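Every protein chain of the complex appears in place save one, which is left out.
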Amino acid sequence: MSEDKLAALEAKLEAMDKRLQRREDELDVRKLQFLYGYLIDKCMYDQVIELFTDDCEVRFFGGVWKGKEGARRLYCERFRKRFTHDNNGPVDGFLLDHPQLQDIVDIEPDGVTAKMRARSTMQAGRHKDYTDEAAGLGVRQWWEGGLYENTYKKGADGKWRIHVLNYFPHWHADFDKGWAYTDPEYTPFIRTTYPSDPAGPDELIEDHWLWPTHKLLPFHMKHPITGEEMVAQRWEGDRKRDEERAARNKAEAAAAVTG
Amino acid sequence: MSEDKLAALEAKLEAMDKRLQRREDELDVRKLQFLYGYLIDKCMYDQVIELFTDDCEVRFFGGVWKGKEGARRLYCERFRKRFTHDNNGPVDGFLLDHPQLQDIVDIEPDGVTAKMRARSTMQAGRHKDYTDEAAGLGVRQWWEGGLYENTYKKGADGKWRIHVLNYFPHWHADFDKGWAYTDPEYTPFIRTTYPSDPAGPDELIEDHWLWPTHKLLPFHMKHPITGEEMVAQRWEGDRKRDEERAARNKAEAAAAVTG
Partner (left out) sequence: MSEDKLAALEAKLEAMDKRLQRREDELDVRKLQFLYGYLIDKCMYDQVIELFTDDCEVRFFGGVWKGKEGARRLYCERFRKRFTHDNNGPVDGFLLDHPQLQDIVDIEPDGVTAKMRARSTMQAGRHKDYTDEAAGLGVRQWWEGGLYENTYKKGADGKWRIHVLNYFPHWHADFDKGWAYTDPEYTPFIRTTYPSDPAGPDELIEDHWLWPTHKLLPFHMKHPITGEEMVAQRWEGDRKRDEERAARNKAEAAAAVTG
């Protein structure tokens, strides 16, 4: 009888271990992503890159940078050179705060993959006394709201790393004018891949949009009560605009080829 | 002796199970509320309603909507028809971001009731190119800060749902003018109940206020160190204003009845 009880205890302990492990993983992934935010705020790009897996992907503004070398190209070649005179740390007069908010971390059944939806509401800009007009760095300040749908992997060393960093900006707002007056033609999407652009992505993402266009960034999880996929309807008025925009882009692309 | 040890182990395991369960519940309620935020951002009201218990209450802007039917009236009849042309998803040019922040979740001793204090700092508005003046939808943009004091229930199926959604906006600030210049006469409180208003609440909440009035939304929990209720003093200068306002409102109500 004691043997049975012992076996039951072992089984229960095993089940609790799994439950605890899952929550430890959720909390550790959360810490990892939050640290990413603090490092990005301070332009500490060397330390950022060490948070990624070797086979990582960084999806940003219409481009995909692949592997740790790709990540280095984006953070060190693109951001660091443009933002901080290639200094691995914050510079006076340059703000790029990325508060990390509203994280939902889910551990996959394999125990070594995690998905996270989170958001950031950014404050960014360059102070009037720290411009460098020759380098194209004028005074500027803006708000930005975006979502993350990231993937993480746990390594053989038991440490979580970022596998796919998918930051999707939803809206930009000039500090003075706000989101109601954002220029709809403002499309800073990446258009040139590496190596034509030495700091460019390995691939382009076609399905990209920016405010005032407004769509759902798909959820990694199902609805917790109904178990259904959480899909958004697209209003017919917006669908019509989508089609017109697509036709216009196609015509422009054709003109560019023949031009 | 082994039997004693076994019994001690069982008891300890039981105690740990309870502790772990409590934290799992806290983290799951947090995820539920954060998902609510993501769905509300994107006007996915059908999916929002499925997060509530059948006997839920939604307290909002001076009204109480009761039961799932009440919630449907608020989210689908009121918000969806006014905000998105009755489209169950985001529409271009309409922003209603609800970042979910600073959650404190506490599980009640019954293990099936949870209380949460949290906050949102919202960005909302309508872009200049997406107005519909005929429908009263002009260009507009504002910041909003508010607190939640919500209740959740765990069902027989082991899933948490929202039981009382109590969002209490504290301040509105026009994007251009800010919270220092908010019109004190701006009181968008609900005044008509269902069915007189087909999308109206079942009941009105009397004790409602909005910035620049500023009071404490009561805490669901006691002070963690002193164990005392956390009560705010009301400054005599503000109390005097309260009394004058109450007298004015009473006189207006009387005039409305006799008028």
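Letters A and B mark the chains as written, and numbering starts fresh at 1 in each.
Methods note: a residue touches a chain if its C-beta (ideal position, glycine included) is under 8 Å from a C-beta of that chain, and two chains touch if they have at least 3 such contacts.
None of these values were measured; they are calculated from a predicted model.
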Contacting the left-out chain in the complete assembly, out of B:Val29, B:Val48, B:Leu101 or B:Ala199: B:Leu101
Chain A residues touching the omitted chain (full complex): 2-3, 6, 9-10, 13, 16-17, 20, 23-24, 27, 31-32, 34-35, 37-39, 42-44, 47, 50-51, 84-85, 87-95, 97, 99-101, 121, 123, 125-130, 139-141, 159, 161, 175-176
Chain B residues that touch the omitted chain in the full complex: 2, 5-6, 9, 12-13, 16, 19-20, 23, 26, 101-104, 117, 119, 121, 143, 145, 170-171, 173, 178-182, 184, 211-216, 219, 223-226, 230, 232-235, 237-238, 241
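Keep in mind that, in the parts below, only the chains that are shown with their structure count from here on.
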Intercentroid distance (Cα basis), chain B paired with chain A, Å: 28
